[in-house]
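Below: one structure in structure tokens.
All protein chains but one are shown at their positions in the complex.
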Amino acid sequence: MDIKDIIKPENRVYAKSKILTDTPMHYCPGCSHGTVHKLIAEVIDEMGIQEKTIGVSPVGCSVFAYNYLDIDWQQAAHGRAPALATATKRLMPDKYVFTYQGDGDLASIGTAEIMHACNRGENIVVIFINNAIYGMTGGQMAPTTLLGMKTSTTPYGRNVELNGYPLKITELIAQLDGTCYVTRQSVHNSAAARKTKRAIRKAFENSALKKGTSFVEVVSSCNSGWKMTPVKANEWMAENMFPKYPIGDIKDV
Amino acid sequence: MALKGAVVVDRERCKGCSVCIVNCPTQTLALAKEVNSKGYNFAYMENPDNCTGCTNCATVCPDTCITVYRVKV
Partner (left out) sequence: MAEKILMKGNEAIAHAAIRCGCDGYFGYPITPQSEVMETLMNEQPWNSTGMVVLQAESETSSINMLYGGASCGKKVMTSSSSPGISLMCEGLSYLAGAELPCLVANVVRGGPGLGTIQPGQGDYFQSVKGGGHGDYKMIVLAPASAQDMYDFVDLAFELAFKYRNPALILSDGVIGQMMEKVELRPMKPRLTEKEIIERYPWATTGKTPDRKQNVLTSLALDAAVHERLNQTLQNKYRQMEENEVRYETLMCEDADYVIVAYGCMSRICESTVELARKDGIKLGLLRPVTLYPFPTKYIQELTSHTKFMMSVELSAGQMVEDVRLAVNGKIPVGFYGRLGGIVPSPEEVLEAFKEQIKKLN
């Protein structure tokens, strides 16, 4: 069978979601952000909730998430996205409100905001991208940076005496009574990406059911920050990040 | 009955990260020798006969530049 006979609209089984804009993403080649953006777009598309979804973008590489998902967005100050989402959801309870935050944003400067939003059980979705580094500012140590991991502010590797321990904030979040669904996923291969998409869908559905906060961590790669090729970064992530940040549901009530 | 697939890569959007290539179970994809206007070697079907249209490549593509087609033969 000729390729031309296969490439016909009626045979199309995968295409870019219309929620994704045509703007080329500014992310580095192979960056997990793009994959997660796509999965969120597909969930919004499949649930038919474009008109009811408000996103809150963070400070960090994904500050420009609003350029890629064709929905209404608020761009928050560093770490404060859960506060914006709290007010937005409380003032417009029929909307789907989600924050999209990195590890510096959520697990360092924004710990108070995320803890209290989750503890109040705000009916929002939190997408947490954990790539163990500050990407946007040039690869500095994040709270989730692994011990021994080299970054521009831990040039000899993260060391406990100097820098303390990697923060497993998702496990802390799961302790809070306000959260209904806390999970850790990844997008390094197609099976993992499909699972992550299901987790994101479930999180959005929970928000409509007023079950409390749904929290989806995505263990991600930052190949530029890690100074690896995209493929190598995904391998390194599976080998080194997953033992510290195990994949799977932590809480589902 | 077998599945026969094909992918179309948006060459200009592709950044040549190769994540699709390693996720392809049938070794269909490879990076082209040529580069796009941004200087990236883009992914293409090196072995189009292998493609089953499984969508693994498109699912993991961070830049969503792969469209997948599939027929039953």
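Note that the chains are named A and B in the order they appear, and that numbering of residues resets to 1 at the start of each chain.
By our rule, a residue touches a chain if its C-beta (ideal position, glycine included) is under 8 Å from a C-beta of that chain, and two chains touch if they have at least 3 such contacts.
A quick note: this is a predicted structure, and the numbers were derived from the prediction, not measured.
Novice: Just list which of the chains on display the missing one touches.
Specialist: Counting the whole assembly, the omitted chain is in touch with A.
Novice: From the list A:A85, A:V125 or A:I250, which touches the chain that is not on show?
Specialist: A:A85
Novice: When the complex is taken as a whole, what residues of subunit A touch the one chain not shown?
Specialist: 50-54, 56-57, 63, 66, 70-77, 80, 83-88, 90-92, 95, 112-113, 115-116
Basically, only the chains that are shown with their structure count from here on.
Novice: Just how far, in Å, is the C-alpha centre of subunit B from the one of subunit A?
Specialist: Comparing mean C-alpha positions, subunit B is 25 Å from subunit A.
Novice: Quick one: which bits of subunit A touch subunit B in the complex? Just the residue numbers, please.
Specialist: 1, 3, 5-8, 11-17, 20, 24-25, 27-35, 38, 187-190, 193-194, 229-231, 234
Novice: Help me check something: in the complex, which residues belonging to subunit B touch subunit A?
Specialist: By the definition above, subunit B touches subunit A via 4-6, 8, 12-13, 15-19, 21-23, 40, 45, 48, 53-71, 73.
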